[in-house]
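Just one protein chain is left out here, and the rest sit where they should.
The letters A and B name the chains in turn, as written, and every chain counts its residues from 1.
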Amino acid sequence: MSKKRELILAFESSCDETSVAVIEDGHRILSNIIATQIKSHQRFGGVVPEVASRHHVEQITFCTQAALEEAGVTYTDLTAVAVTYGPGLVGALLIGVTAAKAIAYAHHLPLIPINHMAGHIYAARFVKPLEYPLLALLVSGGHTELVLMAAAGEFEIIGDTRDDAAGEAYDKIGRVLGVPYPAGKEIDRLAHLGQDTFDFPRAMLKEENLDFSFSGLKSAFINTVHHADQIGETLNRENLAASFQASVVEVLTEKTMRAARQLDVHQLVVAGGVAANQGLREELAEAIKASGLDLDLIVPPLRLCGDNGAMIGAAAHIELKKETFANLTLNAVPGLDFPYRA
Amino acid sequence: MKLLAMDTSNQAVSVALLDDQQILGEMTVNIRQTHSQTLLPMVDQLLKQTQTAIETIDRFVVAEGPGSYTGLRIAVTTAKSFAWTLNKPLVGISSLALLAANIVDTTALIVPLFDARRANVFTGVYQWQSGSLQTVVADQHVSIETLLARLQLLAEPVYFVGNDVAHFKEELQAALGSNAHFVGANHNLPHASVLGKLGLLAEPVADIHRFGPVYLRKTEAEVNWAKTHDERGTESYVEQV
């Protein structure tokens, strides 16, 4: 008799994507349905929480059905149900949590609570098996963290932003440049057309720690544009974008490489929405090459960099082995964090 | 027919299990709490106490709104997920009707209301006609001032129902005088058994996937956006990628 397949039905609804996936053995995607609300929120220039929650309710069972059908599995085949319970927007998280709880309860399946950021890291598992200890750079609209994983399912923040997240800085200077939300992709494109001529500050590079700061860069950018406005001068948008991105990418790369040198790691996972940034991928790849370190850069494919259920299923595979199960009182935890290194 | 009914539209959570007209069990908790943490444990306890397997439920009934948006979505998402995943019918009942149905033995007008803040209420007008609860004025989001003006025109006795009635008691009394009637604490609280009875008779929803709360209000973001944009002809705002 062959071993029963391990199949996890995974839910993700932390922000503006409703996603449900079926994952086999933590690394095979049988289905990964993603319903994005981006067109809806573009109307408002950013995610409006109540609108997001309303869309999630309309999508949740529909996406679940599509995920099961595409995977060709039924409830009796499933091993467990997994769900993102934080961090994220509380009203949005609650829809995934509530639906996952009801479905797990109805079919007597264990429920695995997953930290959304762990999911982002485990998106890399679809590229290749992960080897520990491992270093991860998590960069998104809400996070900029260096995470050390000593073993599977163990996370420790060793570097963090002290103010704005990198993705957030992109969106904020995007407003100044008149780039519509979400601004990251367009600024990345503009940056590739321009030169780093403004020499914006590189925050905290001189400090020993592994922390980041993007608030000063944001202020310097805004001041530069406002001063030019006051004297009626128009600055080159491509060069502004290139200079901004050069600062962000340099700081991210420098601190990440510093961490990699301090730790005995052979894999670097870059994850989160900003992992899609071409400038960041290029610079990291070059820095690793120049360093001579035996460090394997793993960046998940674009579709798995954004929010999706598959990554939650991959992270749940580890928690299933550890038997990390939630009970019926599971709630959304919008401010959920990994522990900090003592 | 076994029926599981649940309501989380406002502060209280109420769940009930019925076998046709017979109430097998009911549980109501009325404290300030997170419905996400209380609803499913209450359902579980009710089913265990009544020795009922969830698979044997024939129909799920939920208070569909109006109410507090986040709270409302907990019972709606739970009931919707149960009905869909167990392949059973789902019935949505107005959260206001469920309160109105607390008042029996009268043919006077019944006005349930929820405080919607900034001097607005969610309300409707109900009446028992030949043994069934009828909607006289559809549920709506309206200013308390407008509601009072309309009720004054009717010049009929009115029963106000709901825990939030207390917020407006003086205004209601001043406007309607002796036509304003108030009810006791037990009648101001939602009871899922009452919801279940309404749900026995109602038509199940045609498409469970599309079922969602009846908010009775667009979000402010959408209202403001619509003022300056033409929404006709736009494709869906949510798409699978």
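Heads up, the rule we're going with is that contacts are C-beta pairs under 8 Å (C-beta built on N, C-alpha and C of every residue); 3 or more make two chains touch, one makes a residue touch a chain.
Quick note on the criterion: contacts and distances are computed from a predicted model.
Enquirer: What does the UniProt entry say the missing chain is called, choosing from "Na(+)/H(+) antiporter subunit D", "tRNA threonylcarbamoyladenosine biosynthesis protein TsaE", "Beta-ketoacyl synthase-like protein" or "Acyl carrier protein"?
Expert: "tRNA threonylcarbamoyladenosine biosynthesis protein TsaE"
Enquirer: From the list A:V48, A:C63, A:L210 or A:A241, pick the residue that touches the absent chain.
Expert: With A:V48, A:C63, A:L210 or A:A241 as choices, the missing chain is touched by A:V48.
Enquirer: Have a look at A:G26, A:G96 or A:G142 and name the one touching the chain we're not showing.
Expert: With A:G26, A:G96 or A:G142 as choices, the missing chain is touched by A:G142.
Enquirer: In the complete assembly, which of A:P133, A:G153 or A:P334 touches the absent chain?
Expert: A:P334
Enquirer: Which of B:T50, B:T107, B:Q134 or B:N224 touches the chain that is not shown?
Expert: Of these options, the touching residue for the absent chain is B:N224.
Enquirer: Name, in rising order, the residues on chain A that touch the hidden chain in the full complex.
Expert: 44-50, 87-89, 141-143, 160-165, 167-168, 172, 175-176, 215, 218-219, 222-223, 230, 334-335
Methods note: only the chains that are shown with their structure count from here on.
Enquirer: Using the average of all C-alpha atoms in each chain as its centre, how far is it in Å between chain A and chain B?
Expert: A distance of 38 Å separates the two centres.
Enquirer: Residue numbers of chain A touching chain B in their complex, please.
Expert: For chain A paired with chain B, touching residues are 18, 33-37, 39-40, 43-44, 48, 50-51, 53-55, 57-66, 75, 90-91, 94-95, 97-99, 101-103, 105-107, 303, 328-332.
Enquirer: Using the touch rule from the top, collect the residues of chain B that touch chain A in their complex.
Expert: Spelled out, the residues of chain B in touch with chain A are 34, 36-38, 40-41, 43-44, 54-55, 69-70, 73-74, 76-78, 80-82, 84-86, 208-210, 212-213, 215, 219, 221-222, 225, 229, 235-241.
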